[in-house]
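Just one protein chain is left out here, and the rest sit where they should.
Let's turn to chain A:
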Amino acid sequence: MVLLVTSDNEQFQTEKDIVERSVLIKNMLEDVGESDQPIPLPNVSSSVLKKVTQPSTGPTEIDVRGRYLSTASTTVESPSRPPILEQSQDETRKRTTDISEWDQKFITVDQEMLFEIILAANYLDIKSLLCRRWLQDGSQHDQGARPPEEIRKLFNIVNDFTPEEEAQIKKENEWAEDR
């Protein structure tokens, strides 16, 4: 067990395999070695840490990039599909590809909490929480990306493109539409 201390001075006894989802904490533990000393997390509040350290039910077969896995595996012969990469393009930026139920729970949190989780995920270096699912359409079976209109609506983003920029975007889209 690892003892974590949050910004509001709450202490959390957490299982090592859970906290090691955080690259930051994992590195700290490796540096410090076995120790009873608490690990301070001055940038993470207790409410956020509770969310971030909820026990995982274990990785599922569902993959955040499942859409690609499934389409690629069935259309590898398709001329419009790229070959499957043997390995990540850049090992230094290798990302976790599994999404567990643990991660999926965060799709439904309110925007303030989402914001806090994103900041905490960035601080704790939990790449799986910075994942594409924020932009994914949960209502779609294939977990495709949300269209720009939906992303704007979800995050209260105003479409501030000028008519000229809109026209340019539309032109670029024509290529995809024409395929």
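Here, contacts are C-beta pairs under 8 Å (C-beta built on N, C-alpha and C of every residue); 3 or more make two chains touch, one makes a residue touch a chain; residues count from 1.
One rule holds for everything that comes next: contacts and distances are computed from a predicted model.
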### Query
One chain of this complex is not shown here; going by its UniProt record, which of these names is it: "DNA replication complex GINS protein PSF2", "Exosome complex component CSL4", "SKP1-like protein" or "F-box domain-containing protein"?
"F-box domain-containing protein"
### Query
Who touches the missing chain here, A:Met1, A:Val23, A:Leu119 or A:Ala167?
A:Leu119
## Note on the structure
Contacts from chain A to the absent chain lie at residues 65, 68-69, 72, 79-85, 88-90, 93, 95, 97, 111-112, 114-115, 118-119, 122, 127, 130-132, 134-135, 144-145, 147-148, 151-152, 155-161, 165, 169, 171-176, 178-179
